[in-house]
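Input: a single structure, listed below in structure tokens.
One protein chain is absent from this view; the other protein chains keep their places.
So, subunit A:
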């Protein structure tokens, strides 16, 4: 590995630990996934991935993650806006509790959301009267993914909103712009990269989420079965080839999302002038 000269010690030790650890724990196991897929013939791979149940699970996962991320884009923006710009009682408490979905084990989130949104649950019974079933339908998956994804949008938009240059806003105000015009033409445009980053993070997390979803989803094949659950089902049936093929597909999607997120983050830094 080529590096420029530095007086600081420890490069060999630090790089030794880092590369050894990452190879053993991340690189080699991921290679195993790719390697095992190459053991399948192309026909088998195509047959596995175009199976109607597999396609349906991808449709469910993508659509629910997309819906949840879109709703979170709006809700997360409102929360970030209020937390940064308005005085409000118990602000520190509200701010701290935003990270609850990061801290609460997903299985706990899963069972409590299922209990709340079940037809006889506190929230579910209210919707039952309106004739809407949430738990054990794709709507339940969206609810779980909304819970999981909310902090991503809030936490990416918050710092950018905090650092907005207030001089522009003051200038627009003194030139007689209405609050709505100020929001639309001055405040909102610099937030777009951060909003998209938050959206992409929430979407990527939603695609892979397992623990919080399976309790509320109902897990009906073709209707409310998500891709991660299908992988586990295949493993339990000793269909390692099928699980591997679907797993590789998800890995490719995760790579693409990571690339998109990196690009969006670079764009955010450029727009906000922060390194």
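Rule of thumb we're sticking to: a contact is a pair of C-beta atoms (placed from the backbone, for glycine too) under 8 Å apart; a residue touches a chain by one contact, two chains touch by 3 or more; residues count from 1.
Here is the rule we use: contacts and distances are computed from a predicted model.
**Q** Leaving aside the chains on screen, match the unshown one to its UniProt name from "Sulfate transport system permease protein CysW", "ATP-binding cassette domain-containing protein", "NADH dehydrogenase subunit L" or "Acyl carrier protein".
**A** "Sulfate transport system permease protein CysW"
**Q** Pick from A:54, A:67 or A:261: which residue touches the chain that isn't shown?
**A** The one listed residue touching the chain not shown is A:261.
**Q** Among A:113, A:139, A:194 or A:217, single out the residue that touches the unshown chain.
**A** Answering carefully, the residue with contact to the hidden chain is A:113.
**Q** By the contact criterion defined above, which parts of subunit A meet the unshown chain? Give residue numbers in ascending order.
**A** Within subunit A, the residues touching the omitted chain are 1-4, 6-11, 13-15, 17-18, 21-22, 25-30, 32-33, 36, 75, 78-79, 81-88, 92, 94, 96-109, 111-113, 115-116, 122-123, 146-147, 150, 161-162, 164, 166, 169-170, 173, 179, 204-205, 207-211, 215, 227-229, 231-232, 235, 240, 243-244, 247, 250-251, 254-255, 257-258, 261-262.
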